[in-house]
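One chain of protein is taken out of this complex; the other chains stay put.
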Amino acid sequence: MQNTRYLIIGGSAAGIACAQTIKDNIPKADVTILSDEPDKPYFRPLIPYILTGKKTVSDISMLGSGPYTHRDLKVLTGCMASKVDTVNKIVFANTQEYPYDKLLIASGSRANIPKELEGQLCKGVFALRKLNDAREMIEILPSTKHVVMLGGGLVNLKTAFALVEIGIKVTLVVQSLEILSQIMEPQDAYLLKDAIVKSGINIITGKKAVGVIKKNNSALAVALDDQQEIPCEIVCIGKGVKPNVEFLDGSGIKVDGGVVVDRFTACNIPDIYSAGDVAVTYNPITGQKVLTGLWTNAVEMGKCAGLNMIGCPTAYAGTFGVMNATQIGGIPFVSMGTVHTKDGDFEVYTHKGRDSYRKVVFSKDGTRLIGIILISDISKAGIYRYLIREGRDITSIKDLIINHKINYASVMK
Amino acid sequence: MTGHDEFKARSLDTAVQETLKKAKEKGIETVWDRYEKMLPQCGFGDTGLCCRHCLQGPCRINPFGDEPKTGICGATADVMVARGIDRAIAAGTAAHSGHAKHLAHTMLKMTEGKAKDYTIKDADKLKAVAKRLGISIEGKSDMQLAKEVAETALGDFAEKHEGVYWATTVLNEGRKKVLSSLNAIPKGIDHEVSEIMHRTLYGVDADAVNLLLGGLRCGVADLAGCYMGTDLADILFGTPKPVITKANMGVLKADMVNIAAHGHNPVLSEMIVKMAEEMKDEAISAGAKGINIVGICCTGNELMERHGIPACTHSVSQEMALLTGALDAIVVDYQCIMPSLVTVAECMGSKVITTMDICKITGAEHVEFTEQEAGQKAKEVIKIAIETFKRRKSKAVDIPNVQSTVIAGFSVEAIVSALMNVNPNDPLKPLLDNIKNGNIRGVCLFAGCNNVKVPQDKNFLTIAKKLLKNNVLVLATGCGAGALMRHGFMDPANVEGLCGEGLKAVLTAIGQANNLGGPLPPVIHLGSCVDNSRAVALVVHISNYLGVDIDKLPVVASAAEAVSEKAVSIGVYAVAMGLPTHVGVMLPVLGSPTVTSILTDKIKGLTGGYFIVDLDPETSADKLLSAINERRKALGL
Partner (left out) sequence: MKNPKEIFVNVKKCTGCKTCEIACAVEHSKAKNLYSAISELPTVKPRLSVEWHLSGKSIPVLCRQCDDAPCMHACITGAIRRDSRGVVVTDTDKCIGCWTCVMVCPFGVIGRHLQTHKAYRCDRCPDRDTPACVQACPTGALVFAQSDEYSRDKRLAFVSEIAEATKEKA
């Protein structure tokens, strides 16, 4: 029998995790990865470190790093899938044909460009998503005094800090009332906002960019919806991501926002699986469908898909829509599970300290932990993740959770 | 580690090494084995961050800075450490002064006719002490005077307005001023101990600096206790004069009834020595050639300095004496007596005899010692040893053929009288001239114990060698003296090999002036651990002579292998006296950077003295030398 041909569209978190999982189990498996990027797979979240020069391109390479011990994975770079023929089991890319027995769609996502800014892209306007974006930005950084960043999400914040670190002035234009609105509510973010302001980043909230003012196809300023024009050399768009699904048109693969999969990461057509940013997964707390741009989700889902592709049926446990850990302005924080509580019926406890903040969200009946925000003291956060995910009755340890006194011994049964 | 190296790592004393080999062959556990089993030791205790002062505890603070940062009551690491070290000082003070109180009671009973076996051996010293205390001596009999001195001594234990006489009358003016300004003149010896217990109680003193100042005052009370112990012992049993004797296990005699006197107080051991003579015939009729009394630890020093009784061994190697199989009884009073002796004695068919109401050991034979029946009780003890000898005499023994010649017994009085033979009118002058001209670079006092954490004697030998070569006059007390004497450092024959040229010349000159036919020994034996008071008396003497306070003199101290809390309290009074004081094992204070820096640095601004804590003997020696040099420089020498 011919060796099964595993084909993976996408050479980032989900794709590489899937390939690694297949190779771990079947070392001689024939695995091909199609990546639309010119670079070998890399750790995308480290792009801000490329801007500051703290990490080099080779530092952030995935292959051979961490769990990705297979340095010799066959990754075809610059290879953008344009069509999937699910009848003949062929993927088309760069006029080449790639036949498969098992296919993973892990084509990921791209930066979401707001409608108002569509068609305004020019030199100096970026959505910092890929290594090449960083390279381009680095090129014009020496002549840059001011960067306007549109969007108050994590990616933009990390980039903003990276730029401030190398001495560039940054203004953050946030459409919502507060930064990080995707992962916390306005009243949760005060410590982080203080840290951002202290670092010298200028924040404008409740305003929207409506256009880019250009000269010679280079950015000169950003126009806001209050007639204000902010002069700048670089505009950085960080308004979320959009799944790369367009090439699936006409393939018969079911798409609803992203690629629709079952609990076993399988698509509606046999032998086709999907994982990562492009796939629609579900939230184990709410049971609702969810699309995320989370690296950790992509890896977990990719691993799961890999197991399913080699015939080990493995259900994916889903992901919270919010599951972020990082450090901003010297303040570590974790936000996960259901943390937007304004419009829902939950039991919520908050602790507002001078240097730390905590928000603990329980189900309406108070018996299950469903979300938590920890700012500053994030120790043992993983135990909460486990409790949220398992949906365990936490009545006996509720006080420990509310007071952030949890430890592993206390959750042992 | 295999073979002999294993034993070398435990002790530098070849007699001990030899005996350790025997212990291993016989499967008898020693202090070194128990130490290994104890490893690793508790890091909280080691850094002083464990508190058991109340029933809400025990509390321990994380020495690496994370939670918990305070005890349950809120005591910080600084407070916890300061309270802990204060209690160690109090314990040491209680012990030395308990020893002195015992002597005072004995003396009082003697004057009341209730302790007939005791007499006044040194009436001159009695008069000198009485005079110093401000007791009129006119027209009083020695017994009357002794009664008043004993009563004054006992009066020093309770709190009184005038302060402790054995502190106020023994210090030079400079020290008195410094210590008064720090409120560090003790009001009563027992009072200070008791006050430390009070202030370190749950919810009392919670200020590290204040706690340490309290500890300092208690340390001065410890000096008083030691000084009193020396004074009263000298009056009752004689002020030491140089005497030639031997040290190490080779002093045991297979064909004699061997009795080791172990512990601290001469009250008991003097009687043993006295009665041994009377009971010689009984021993001979039991088949022995006589009775051989040897010393262990400071009882050994007390007997050696007054009677030339040889020293068998010291401190950490006390079990070894029994392991020779030649010891028929080991009679103990109190302090530094390892309970394990009973087990070793059982294995070796020997006896441990306890004598004090406050110090009984399960499995030991107890002969309650009283001053009223002192001679009688001493005889009982010797009888037990003779009985053991009868069972033991036919058995083989393993006495290491190791012993060193020792000249011991240099009381301050003896030192001054030796110097008077050099310059009768101005006895201190030759000594100080030699310090000025650099023949003697400075003075170092070695004190304290042997600690199982250090290869026995290594720190003492390493540091003493370096200091002697650099012409530092070395004095020694307690088991520090024990370490140095067992290695020949108190044998005049070794001056040539050990001492620098300047020191050699001085020791030789004094030796010749005294018709010794050779130099004084390289290291001067001052006596037991309470006799650290002799060192203080000597520096006070020098300081008064020069009109320069002690903290300016090129004098340092080292408890290079300290064990007992008594070494802690001695260290504290050495610092109170203004001496740079080395400790060669870790004090449990590192958990508090504040306390550590006060003890090793900031206190220098208060008393002039300070602790040098260094576990490496080589660098320790360098630090002691540079402390001496610093002071010489400040004096323009």
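Should a chain be cited, it is by its letter among A and B, assigned in written order, with residues numbered from 1 in that chain.
Assume a contact is a pair of C-beta atoms (placed from the backbone, for glycine too) under 8 Å apart; a residue touches a chain by one contact, two chains touch by 3 or more.
Just so it is clear, the structure is predicted and the values come from calculations on it, not from any experiment.
K.L.:
Check the whole complex and report which displayed chains the hidden chain contacts.
P.N.:
Looking at the entire complex, the absent chain's contacts are A, B.
K.L.:
Write down which of A:33, A:62 or A:267 is the residue touching the left-out chain.
P.N.:
A:62
K.L.:
For the chain left out of this view, which of A:49, A:92, A:264 or A:349 touches it?
P.N.:
Answering carefully, the residue with contact to the hidden chain is A:49.
K.L.:
Touching residues of chain B against the unshown chain: what are they?
P.N.:
Given the touch definition above, chain B has residues 40, 42-44, 46-47, 60, 62-66, 586, 590-591, 593, 615 touching the missing chain.
K.L.:
Could you please point out the chain A residues that touch the chain left off the display?
P.N.:
Within chain A, the residues that touch the unshown chain are 17, 43, 45-46, 49, 59-60, 62, 65-69, 295-296, 299-300, 303, 323-327, 332, 334, 336, 378-383, 385-386, 396-397, 406-410, 412.
Rule of thumb we're sticking to: only the chains that are shown with their structure count from here on.
K.L.:
Using CA atom averages as chain centres, what separation in Å is found between chain A and chain B?
P.N.:
72
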